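A single protein chain has been omitted from the complex, and every remaining protein chain is retained in its original position.
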Amino acid sequence: MKKLVRFNNDYNHGAHPAILKALADTNDTSFGGYGQDEVCEAAKEAIYKYIDCPEADIHFVVGGTQANILMIEAAITKKFESVICADSGHINSHETGSIENMGHKLLTLPHTNGKISAEQIAAEAEVFRSSPLQEHITEPRAVYISFPTEYGTIYSKKELVDISAVCKEYNMYLILDGARLGYGLASPSNDVTLADITRLTDAFYLGGTKCGALFGEAIVITDNQMKRGFRSIMKMNGALLAKGWLLGLQYKTLFEDGLYFEITQKAVDYAKPIEAAFKAKGVEAAFDGNTNQLFYIPSEAQIEELKKGFVFEVMDKVDDEHRMIRICTSWSTTYEEVEALVGAINNL
Amino acid sequence: MKKLVRFNNDYNHGAHPAILKALADTNDTSFGGYGQDEVCEAAKEAIYKYIDCPEADIHFVVGGTQANILMIEAAITKKFESVICADSGHINSHETGSIENMGHKLLTLPHTNGKISAEQIAAEAEVFRSSPLQEHITEPRAVYISFPTEYGTIYSKKELVDISAVCKEYNMYLILDGARLGYGLASPSNDVTLADITRLTDAFYLGGTKCGALFGEAIVITDNQMKRGFRSIMKMNGALLAKGWLLGLQYKTLFEDGLYFEITQKAVDYAKPIEAAFKAKGVEAAFDGNTNQLFYIPSEAQIEELKKGFVFEVMDKVDDEHRMIRICTSWSTTYEEVEALVGAINNL
Amino acid sequence: MKKLVRFNNDYNHGAHPAILKALADTNDTSFGGYGQDEVCEAAKEAIYKYIDCPEADIHFVVGGTQANILMIEAAITKKFESVICADSGHINSHETGSIENMGHKLLTLPHTNGKISAEQIAAEAEVFRSSPLQEHITEPRAVYISFPTEYGTIYSKKELVDISAVCKEYNMYLILDGARLGYGLASPSNDVTLADITRLTDAFYLGGTKCGALFGEAIVITDNQMKRGFRSIMKMNGALLAKGWLLGLQYKTLFEDGLYFEITQKAVDYAKPIEAAFKAKGVEAAFDGNTNQLFYIPSEAQIEELKKGFVFEVMDKVDDEHRMIRICTSWSTTYEEVEALVGAINNL
Partner (left out) sequence: MKKLVRFNNDYNHGAHPAILKALADTNDTSFGGYGQDEVCEAAKEAIYKYIDCPEADIHFVVGGTQANILMIEAAITKKFESVICADSGHINSHETGSIENMGHKLLTLPHTNGKISAEQIAAEAEVFRSSPLQEHITEPRAVYISFPTEYGTIYSKKELVDISAVCKEYNMYLILDGARLGYGLASPSNDVTLADITRLTDAFYLGGTKCGALFGEAIVITDNQMKRGFRSIMKMNGALLAKGWLLGLQYKTLFEDGLYFEITQKAVDYAKPIEAAFKAKGVEAAFDGNTNQLFYIPSEAQIEELKKGFVFEVMDKVDDEHRMIRICTSWSTTYEEVEALVGAINNL
């Protein structure tokens, strides 16, 4: 049987070979436990070069849902506080009620291309501020956004500056989910740097699982209140890895020479020929993300044809004959795989 | 200064005089604690006459938010389960995130006149049932509706039958918030009985605070799974009143001779002349509830005029010149108060 | 059948007649909702006279478990924080895991006569402070004590001063459960005032349910951090009574002329002849509380004899032939009831 090529997500391969090599090279060395070791320190140093914020705290955890739980737990100071997010936000739509499970209400706003605006956020925060009955509703304490969003779009620098200002105005923390941050930064449409994101948010994570690591996310916290007791929050939630150096080692490998940026750039570049092929074939784009995630609306017949050679995500029906699909390139995608997919699209 | 007349809600007076008398008559008697006493038993007997379900469990608690917390806590069996409700539902809009605080996600549906339909509920439940990735989303376990709704409307018997059937089909509990149940049953549009509600839901509460009691709500549970450990849930949430007979005494007084139905009927009747006056004046109704809550859309100028003599709830702006208001009659409203308000509306 | 006299607790009667009268006198008056009314303000003024702390916040709630939940929720700032208490403390032993249900660990210390010492508390707090692995254990943020304790004993002023100092030293809030505070203050052994308790704690509640009210507890908060959003915490936990003035009215009645102190003093005085009778009969005391709760260790035969005329709490076996019992006098106990019990003890 012919092996299908996976374009269904960006976490279907192990790790960049340099990471496996680093694991092998250190396998005979012993380390201190729970992330207090020299490798984690080196990894943080490597990241500090890019975020331009030496006073930030950096913590490494295993996965993205975990990172979101921890950052929001660190932001919330009282249980009557809530979190503003897009209805399409991962914490609302795909994390099994993890935030509510911790006791916190989400105030969801309708997304536009996966994004929410500073105006929307301000209006929601104002509901509480101007309410004569504040004790009957929750107080927004944090705003959660994804970069890139769940639909592969990115916020512009101006949009982030505006959202950040609204958060400050309403005394809310800005938390950014960077599961695919590398792909967002690599977008030709992007105008923000890692230092911008660090400066404009109170906490974010720099995704590794989807960007070349075996697993792992680096949480960067700049707000002093949010820093307090973060390792306790990690341990309490089962997120303090015993062999913490395994995470440090991966981030050291990805960041000390810019490998992270190089491999995510390649994935975004590889998306371009696929986009061009869909366009040439007249298949409509659902979102213009310009990152490694492509959302197109082929016919059901075209989808069936593509399924013969490729795995990809088949999503909601758009009309009786069409359906949205998601195609992801990733750090592990090869040029041959891209060529094969382009060829298949051309033949639709 | 002229004393303003309160039409702002249905909980601005103490209790029906018969209740105060019952309190005085028993004040020299000693009782067992925590609701295990002969008065609570008598109150339950009085309620059983109306609900036609001798195997139901009945528990008395102090307030409505408490009742909602307890019923939902009894319905949820695992933390990845969620509750479907209208976006206008009290648990979503006015209870400070109490359900999320307990760890449970609300799946909100857009309301129509305060109501949600069996079709909407089925569609939401189907999202989970048909999902290939069920572990990434919550499993709806309960549906919460209000009768009357937060906008004074009521579900018809057919609507309740349909919703109940959907709940059974999707293995969800149907929970009904009856904070103003007496006023709903008294509506000229109403075609359901207390026995219907008991039969069609798994748990509901029969509101007392807004219907003639000093305070108190009677929770009726018909589902056997939901019955388990309910008193433990009450105690754990600080809702097991030490002097439980105080609640029993009030329900005994309200239900043994039908006083509950008599006084809520009067309040609904008293709403009619007010509705007629608004109609005659050409003020638009926002909702046609036919209960004790009236939602109208006067001009800002008319609102200012009415404020000179009356207290009522001023709500959202509808357009630049108009705003929605809520006017409540209640068991304690006098005919003189109604006449005064009608006169004021006529003079607008 | 002869009616048994209840000495089983101090919440088996309605309310002091002055409270019922106040309810009747105001029953035709309308009030603002949720405790924002002039009666609550007057009640607070009456309490302020005794606590000597005009900047304290005062909130009225219905019951003691509720009050404990709310105060601790207000004290905890992060979920990895815990609460130190006696193993005999009500929150540990009789509130169905309510504190853990909110997510907070209790660190229990072995009690001595229902009390814990400043030394014990300091030692427990020091475990965290001196731990090299703080993120693996919880950080104590509050200390909970009861006055009087669950065994009817009271802390001396020196003991409270010492505990308060330890709390300050270790950055922990001191929270005092005053369900029976009136009886403690009335003890002949007592050397603290309400003003002392206000000054030495960060929050406490002044029990009403067991001290002459129909129901109700007054929470007094002096710490500014704990004050924040307290009404939101109340609403979120179903503890914001719609007809809040009912609570205010009771506290106004109890405190504006010192009725609270008068009726609890009487109950403590009435305990004395009972103690004397047990002593004369050679029945051993389990605790020397000097409040309204008496703990004695009669033989099983004596217990059976007393049960013929009286209801009281039969507790743990002490040896094969003896068992501890609890007898409570209360604000509602009559002199005739005391005489009857004394007579029965004399006849054992």
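Think of it as A, B and C in the order they're written, each chain with its own count starting at 1.
By definition in this document, a residue touches a chain if its C-beta (ideal position, glycine included) is under 8 Å from a C-beta of that chain, and two chains touch if they have at least 3 such contacts.
Computed from a prediction, not measured in an experiment: that's the story for all the values here.
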{"item": "Hidden partner chain, touching residue among A:I51, A:A74, A:L109 or A:L214", "value": "A:L214"}
{"item": "Chain not shown: contacting residue from B:G14, B:G63, B:G89 or B:G103", "value": "B:G103"}
{"item": "Residue in contact with the excluded chain [from C:K79, C:H111, C:K210 or C:R323]", "value": "C:K79"}
{"item": "Sites on chain C contacted by the missing partner chain, in the whole complex", "value": "79-80, 82, 93-97, 100-106, 133, 135-138"}
{"item": "Touch residues of chain B, complete complex, unshown partner", "value": "34, 73, 77-80, 102-103, 134-136, 138-139, 228-229, 231-236, 240"}
{"item": "Missing-partner contacts on chain A, residue numbers", "value": "5-6, 8-9, 11-15, 17, 20, 23-24, 26-33, 62-69, 95-98, 101, 209-210, 214-215, 232, 235-243, 246, 332"}
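Rule of thumb we're sticking to: only the chains that are shown with their structure count from here on.
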{"item": "Far-end chain from chain C, centres as C-alpha averages", "value": "A"}
{"item": "Angle, in degrees to the nearest 5, of the Cα rotation that carries chain A onto chain B", "value": "180"}
{"item": "Chain pair with the most C-beta contacts", "value": "B-C"}
{"item": "Length of the line joining the C-alpha centres of chain A and chain B, rounded to whole Å", "value": "42"}
{"item": "Rounded Å distance, chain B centre to chain C centre (Cα mean)", "value": "33"}
{"item": "Shared interface positions of chain A, touching two or more other chains", "value": "79-80, 102-103, 135-136, 138"}
